[in-house]
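One structure is given below, encoded as structure tokens.
With one protein chain withheld, the remaining protein chains of the complex are depicted in position.
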């Protein structure tokens, strides 16, 4: 691994200079008013990025997994039904968590590479006339497969079914990089972390709760202390935490939000799309396929690329690390050994993206995959040259 | 608040330069072997600092509160009995957590300022012939009152009672600063965090589990995912985490342990004692009393100082911050307004300690407390000059 | 030495957090417009701090010594007369430089501890009817003795003598900390460096040239290339340098000026005076004398403190470093072994100053100087408590 190279794992991302410095903070008194000047603007800015005017934002010293646990333990009771599709490793892990917490998990098995089927959700919800399903869970962007799902369609399905379950969305690898509309989609809990669209080190679980989800906490019987939103809310009222906050990361989050909002969140999304388009152009030029089955589910933050039968895709990751000091993502779970992943979220320039593509080409050529050197690069260059350059220079 | 001044809150501590830099790390692939070169040495070094040759060390991206939750959820079942003394805010909070998780909490109410009464523990344990009490909980150092308890005595009481409950110790503000002997005291779960003796930012919950505590996880029915030690152990086997680790903080922890072990852990303890002695000499010179009732319970990491009746001790904290840019600790819970706290843990030099003492004097004089300027400083100087200088220069 | 302690050498100073970060900059193209956005604002802000609306500011990758060389080589010819007082090590060194460059140096020997005698300057200038003296040199603040000289009085003496020599002022340890009025005093060359009032690492020589001094460069015959102001001016026109600039330090300088101007330069001066008053109160309480003979020449950036006959003052510096990890300044030249120095310039808080004073007390007591512990601290505390707190919190 070389600290000089960018990383192409699908998070944590490359950390912009200004965020490195924002996080690297001397100790302050986390019970002093100074902390409030970090905490409150950070929470308000996250809500803006969630496109919500009403969400309560809670930030825990944890990771996205802790955010999932926050979502379910603050809103549900043992035995409650939840509906969730399994279409990748991260939805699988959320299912596992729900089961461990004694929830009654209705799983919609979905081929990896596909998005969530809103129709199936609708059918199941219609059938649940007794209203046993208290929450619908959805992974907005499956980091394992590079597949995004249509949350608006899921909301429409819920409405069509006339079901009043809450809607919890895992936006860990989408929020801050891909369009997310908490209010418009009536999301009740949105979950993310610091290390993806916010371009920070891992260490913060970030959740937005609708007022309905907050209200649910009053009767939610699942045990929780560390992830209790009411303890947190009480702390916030006093400019503080119920325990010791990760002050530097919080300062980084505030600064990251400032960057994203200064660039314009739509510009941030457009920037991710154009970088992703270049990567996808390269994949096409290589004659390879994405795990994601169709353009409507292509993720703008990560591409999972299928390798030929009989080839171990993980060799690409190992060879790149050993021979070129570069980090790509391996396949996980069902697609382990069958895909490798190029993360393209956060603050990536064209030049950085091209360095990843060029390195991937060398690796695949070294491993006998018959890739024409420069072919993917040329396709991506072509894409970048004709891009609109929207936001290209923004994220320094 | 001035970034130029040291902080005198009882954690997070001042962060030594080398640890600032160790934490401020570019992104690496946390699933690559490079992460293993941070993870495993860090875990092994923490065990050394716990004085354990057998403990399994688990490190979560969380805080000490998460460490408590790890301790109980991985070892206990709803309805299990736990025995715990309440002698300060942090033991109180642990009790609250146990109650929320449905445990049957036997509370030994103990005057704040006193240590845990091992005799009472023994009496209660003897009475529990049915063995309903599954765990004895003890806060080694009550950060709220500056009181340390005698864990060896508690172990002796448990043995004398012939009770086989597990022993869980909150060492958040003692481990790495005050003597802690996991193996000798047969501690089953030791809990700490990154932001105290390890001198790092908050963001890591660090726990040591005895093999008995690990075994208890097989039958522990309390729900957990984020804090599950078995998921974590499985991750460790692959040089990884079950989710995204806080890599920079982990690197800081490894580096911090290297510093502490290079200095010699006994030298670290002696250094804390000598700095604490100076602070206590100052308190004596001011004619004031510690909240801690007797020398055998004096904490070497924090001193809680009682202010006169009718005086609001919190004014000291506010005035120091506003007028001198310096952070002290306020009183919490029962002793709110009645004590202020000087944290003296981590990498403090004589000169730093004296700057805190001198500032406290100005603040108290400003607020009409009739302190003779320079009196506490002189007492502390006298103490420091005649100190053995053990380890004084070590922690740069 | 401990990185945790502040330094009390008379420069380089303690570096505020924000300046550490401003200097620690990734590489940019120093011939790109981005460099211009650092260079020009930095130069303009330095002029403001010099209180000049007309000065041309030049910034070299060098130190104050290079600034002196810039002053003389760009304005003078071999054999030119210069008038200069020797009242400390730094004026002595400037004299030495002038002699090495073949100038005809008229030296006014002045007892160390005294300021420059403007009357003597006037007498000599009156006698120079032939106008052989081309430049009058003055060290505004003698860092070796803690003595400031009255530049306004020197200007008045020059005017009274009706002499049209240029006026060059070494403001290395005064500019940015003590009042300096380039235009009002008609200073032709003002010299300083990055590591004093600007609170940066050493590495920049900063000079302000009057238009008359710039004009003198046309006929100045002393050899120069690296320090040539015309090469520099030509570079500036293209947003660049004639060679590679120290970009990070330049960015630090820009940021430092922003800090000083945001605080208000008069507030900065007042802050230095109040910190210095506390140190002087401590010296008085110790029953010791400053090297500076009277209050009108007391420096607000450094105090040189005389030790008793027969005592080696340098032992204080060595003992403080070895036993307490703290850096004071030793005596230099004529006063070597007879004074030790406490630097009190840059971003110092009351608490930091008190830590230096308290440590000095311990050191002197250890070395048998019969200092009453706490006495100087009490005097300084008393001074700080009754200070107006102007600007106390500004320089973070």
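By written order: A, B and C. Residues from 1 in each chain.
Simple rule for what comes next: a contact is a pair of C-beta atoms (placed from the backbone, for glycine too) under 8 Å apart; a residue touches a chain by one contact, two chains touch by 3 or more.
These figures come from a predicted structure and were not determined experimentally.
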(message) If I consider the whole complex, including the chain that's not displayed, which of A:4, A:53 or A:219 touches that chain?
(response) A:4
(request) Using the definition of touch stated at the top, determine which of C:50, C:229 or C:249 touches the missing chain. (result) C:249
(message) One chain is left out of this view; which of A:44, A:127 or A:365 touches it in the full complex?
(response) A:365
(request) Check the options C:146, C:193 or C:356 and report the residue that touches the missing chain. (result) C:193
(message) Need a quick check: the contact residues on chain C for the chain that isn't drawn.
(response) 1, 3, 7, 9, 11-15, 20, 23-34, 60-66, 68-69, 73, 96-97, 100-102, 193, 195, 201-203, 222-228, 242-249, 321, 327, 330
(message) Applying the definition given at the start, please give the residues of chain A touching the unseen chain.
(response) 1-6, 14, 16-18, 323-326, 347-352, 354-356, 358-359, 361-362, 365-366, 372-375, 377-378, 381-382, 384-385, 389, 392-393, 395-396
(request) Could I get the residues of chain B that touch the absent chain, sorted low to high? (result) 17, 21, 24, 26
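In this section, only the chains that are shown with their structure count from here on.
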(request) Fit chain A to chain C on CA atoms, both being copies of the same sequence, and give the resulting rotation angle in degrees, nearest 5. (result) 180
(request) Please report how many Å separate the Cα centroid of chain B from that of chain C, as a whole number. (result) 46
(request) Between chain A and chain C, tell me the centre distance in angstrom, where each centre is the average of that chain's C-alpha atoms. (result) 53
(request) Determine the centre-to-centre distance between chain A and chain B, using the mean Cα coordinates as centres, and give it in whole Å. (result) 34
(request) Spell out, as numbers or ranges, the residues of chain A touching 2 or more other chains. (result) 24, 26
